[in-house]
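Only one protein chain is missing from this complex, and each of the others stays in its spot.
For chain A:
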Amino acid sequence: MSMNPFCEIAVEEALRVREAGLASEVVAVSVGPRQAADTLRTALAMGADRALHIQTDEEVQPLGIAKLLAAVAAKEQPGLVLLGKQAIDDDSSQTGQMLAALLGWPQATFASKLEVDAAAEKATVTREVDGGLETLRVALPAVVTADLRLNEPRYATLPNIMKAKKKPLAVTTPQELGVDPAPRLQTLCVEEPPKRKAGVVLGSAAELVQRLREEAKRS
C-alpha cells in the first residue's frame, strides 16, 4: 500500500502554501483500517505537522468520506482543504466535490496551479478542463482537488521519516465524529475486462496500410 499519487500532490501543495507563509499548519487526514496510519506517517515525513486517522475496517465510499471530512473541517476550521482529484483504485473523482457541497464551500477541481491570496481570503486556481485550461477565483475557505501537473511531490528523506515518528497522530472513529458512513453502493461482482485477440507484427508500412484497408471494408 502506498499513498494515492494525487494525494501526494495535494500534500506537496499544502506544504508549499505553508512554506510560502500563507498557512500556519498542515494537517493530514486519512480514513481506513490500521494500515492507513502508514500513509499518514508518509505525509508527516513529507512535512505535514500532525495527522488524524479516522479508523474503520468497514468499506467507506466517497459520500461517507466526504461526511467524515466535513465533520473534521467543522472542528478544525481549515482555511483550505486539498484533496487529490481521484483515487486510482476506485477512480470515482467525487470526494472533493461532495465535501465542498456538504460544507457549502466553493470548489476548484482538477487544479494545475494554485495561488493563495491570504489577505483577500481568496485563491486563484487554474483548472485542467477538456478543451484546455480555465481559471477561477474562489473565496476561502474552499476545497481544491489536485491534478497531476499541480506540482512534483518531494521525497521523504530518512531524517524526516525518523522525525515523523514523533509527530502527533491522533486516532478517532466515525462514531466519535457522529457520522454514519455506511456504503450506499453494493458491489455485485468484479470481473476482468474482455481480452483483446492476439495481434500481429507486420513487416512493412505497406502491409499495415493494406490490413487497415481490409479492416475498414469489414466495418
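The criterion applied here is as follows: a contact is a pair of C-beta atoms (placed from the backbone, for glycine too) under 8 Å apart; a residue touches a chain by one contact, two chains touch by 3 or more; residues count from 1.
Following the convention adopted for this analysis, contacts and distances are computed from a predicted model.
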item: Identity of the absent chain, which is to be given by its UniProt protein name, from "tRNA (adenine(58)-N(1))-methyltransferase non-catalytic subunit TRM6", "DNA replication complex GINS protein SLD5", "3-methyl-2-oxobutanoate dehydrogenase (2-methylpropanoyl-transferring)" or "Electron transfer flavoprotein subunit alpha"; value: "Electron transfer flavoprotein subunit alpha"
item: Residue touching the undisplayed chain, where the options are A:1, A:119 or A:206; value: A:206
item: Options A:14, A:73, A:114 or A:164, residue touching the unrepresented chain; value: A:73
item: Hidden partner interface residues of chain A, rising order; value: 61-64, 66, 70-71, 73-74, 85-86, 88-95, 97-110, 112, 124, 127-139, 142, 147-149, 183-193, 196-197, 199-202, 204-206, 208-209, 211-213, 215, 219
